[in-house]
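Removed: one protein chain of the complex. Kept in place: all other protein chains.
Entry: subunit A
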Amino acid sequence: MTETDTPRPQLRLLTIGAAIGLAMLAASLVVDLTGANDPEMPKMPAIPGRTVPSGAPTNMPQLPTDMPQMPTGMPQLPTNMPQMPTNMPSMPPVPGGAP
């Protein structure tokens, strides 16, 4: 296999094409590796922080330890309730019938 006269214009065109191709390949690798083409991940909403007024107490107040004693003995309720009457008068009929 021997080289014949190399046509310069065609060689130049292909060299430029190859150089652009390699440059685009390098740029593609950068885009790939940096994740510039990756679809955006869905972001979870963050809970907004509450603003606390300055000077607000940061510690819990101390509760008194000597609380008054509650009475433990409950009063006895009466068990003999009076009997209610069972013969109540009936309601008069609604004119036009029952709804």
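One rule holds in what follows: a residue touches a chain if its C-beta (ideal position, glycine included) is under 8 Å from a C-beta of that chain, and two chains touch if they have at least 3 such contacts; residues count from 1.
Keep this in mind: contacts and distances are computed from a predicted model.
Participant: The complex has one chain missing from view, so what does its UniProt entry call it, picking from "Energy-coupling factor transporter transmembrane protein EcfT", "Cytochrome ubiquinol oxidase subunit I", "PrsW family intramembrane metalloprotease" or "5-oxoprolinase/urea amidolyase family protein"?
Facilitator: "PrsW family intramembrane metalloprotease"
Participant: So which bits of subunit A touch the chain we can't see?
Facilitator: Residues 1-7, 9-11, 13-18, 20-25, 27-28, 31-32, 35-38, 41 of subunit A touch the chain that is not shown.
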